[in-house]
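A single protein chain has been omitted; all remaining protein chains appear in their positions.
Showing chain A:
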Amino acid sequence: MGGGPSIIRRPSVEKSNTELTTALRANFLVSQQAAASSTSNGASTTPSKLSYQAWTAREDSTLYIPTLDFAHSGLAEERSQYDITVKLFYLPGVPSSRRCAQTREAIDLVLRELHVPSIDLLIVSFPGFSFDADDEEDDALSEPDGEVDGIPEDGSGSESGVGAEDIDTMIETWRSLEKLHDEGIISRLGVSEFGTARLARFLGKTRIRPSVDQINVRDCCVVPKPLILYAKQEKIELLTHNDCTNILPRGTLRELLGSGEKGVGVLAGPSGEGEGLRGDVEPQWVVKYTAVVKDRGVVENKGYFAVAELGE
């Protein structure tokens, strides 16, 4: 099952999970309306009574919500004018073994959407941990200089975050990114939410090093000095973001697709009413893409794709 692309135009003041759900909902509604006006031959059909099948598409076992159409979008100017950044969110509770295929699929969708052969920067977000400036200060104090390499690599230690996976699992995922880099599809790779210690452990095991670490600095600009210094030393750009790590919680998606008041009727109601699909939705990944005109600083295209699995 696939979520649809969406050019975000109403920027929400909230974090990007609100932005994502708002965008998805808006895109669903627009597609519903479009389908309603085309199928009804001028007679009025309220979009909400319209079968989801009229505005979605099934290909094999995949349902595209709404139907994807890559004929039109894309960019107004030639590729070299843009800085294209993609951020891929691996969601919690999804086996990491699937990520290689997921990454390919996500990048492929973005390339088709923007009509480009490559992207400039891919940042990945691993589930289960987020950067915390306070922890980081403590970390730095408790870690004498030069001993970062000696930190145990089991992923526990001073690194915080419930459900954070170990470095080796992340590196496994990283291998598939390195391959995309080798193929020339991605120019630069990046990670997000990495503190100094995690970064240090991670770097040693990469073949293609991340050139970006994206952290959430919220309002106060308290980025720990050690991280700034370490990033400088390792020539890693520290970029800012305002995303949630868990960008698409299961409940949110269920509500969005469901038959309730706020839903679009793709999923059946709680007791199986309606023509919608039955089963549990399990969000798998979300990808966000942004195309910025380099010498004008204008965000020309921005959107998301999301994929969820429908279980029994």
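Simple rule for what comes next: contacts are C-beta pairs under 8 Å (C-beta built on N, C-alpha and C of every residue); 3 or more make two chains touch, one makes a residue touch a chain; residues count from 1.
Here is the rule we go by: contacts and distances are computed from a predicted model.
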Name of the absent chain as recorded in UniProt (options "Glutamate--cysteine ligase", "Large ribosomal subunit protein mL49", "serine C-palmitoyltransferase" or "Cytochrome b560 subunit of succinate dehydrogenase"): "Glutamate--cysteine ligase"
Selected residue (touches chain absent from view) among A:Leu24, A:Leu121 or A:Leu267: A:Leu121
Residue in contact with the excluded chain [from A:Arg99, A:Arg198 or A:Lys302]: A:Lys302
Residue of A:Thr62, A:Ser187 or A:Thr240 in touch with the missing chain, whole complex considered: A:Thr240
In chain A, positions touching the absent partner: 7, 9-13, 16, 26-27, 29-31, 33-35, 37-38, 55, 57, 66-69, 71-73, 77, 81, 83, 85, 121, 212, 215, 217, 219, 221, 223, 228, 237-242, 290, 292, 295-300, 302
